[in-house]
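Dumping the structure here so I can ask a few things about it.
One protein chain is absent from this view; the other protein chains keep their places.
This part shows subunit A:
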Amino acid sequence: MNCLRGTPSMNIGILSFQRRFLHTLRRPFIFPKPLKGPKCKNVVAEYEKKYQNSVDVNGERFQMFHRSQKDRVRPGAVLLVESYSKYPLKESINRFAGYLLRVRHRGPKSSFLLRNNVMGVGVEVLFPIYSPQIKSITVLKDNGISKRPRRAYLSYLRQPRFRLAPVEPLVRKYMEAKRK
């Protein structure tokens, strides 16, 4: 192994190659040079940032949901999500509105949970925040619950004794205002 020590490119190769197979290589073995890429400690974080910037161009979704933002959406708010049902065709739009139960912070895979009562059945949808299939997320009401919720995950709203006010009238108001 003396001939392989000393050269910088060779040292990188040895670290990635299993020790027990080293003797089977021909000598001198020329290890491939490392590929060009971002020079940073955490490559995954760089690519996550890249994805987030490509989907969330003006930083709107980040401002709406991230923990560090002062004017972020709080759990208990009523949100309306408009999404393309046949992405990448931007034709038919699907609408779902509901109470925000929680925001799940996982970088580019962050998601938020909306709960609504559709025809008497409770429906919960977990939307990825940075999904390009989502056209827009609008806040219909900052706090749909009478008291300010003192929790980050409002799972107690699933219990039958918390009857949430219907969301349909808010959606209708918003759609009428939009038409004008």
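One rule holds for everything that comes next: a contact is a pair of C-beta atoms (placed from the backbone, for glycine too) under 8 Å apart; a residue touches a chain by one contact, two chains touch by 3 or more; residues count from 1.
Just so it is clear, contacts and distances are computed from a predicted model.
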item	value
Listed names "Large ribosomal subunit protein uL14m", "Ragulator complex protein LAMTOR1", "Auxin-induced protein" or "Proteasome subunit beta type-1", matching UniProt entry of the absent chain	"Large ribosomal subunit protein uL14m"
Sole residue of A:V43, A:V118, A:A152 or A:M175 that reaches the chain not shown, by the stated touch rule	A:V118
Residue numbers in subunit A that touch the chain omitted from display	83, 87, 96, 109, 111, 118-128, 131-134, 158
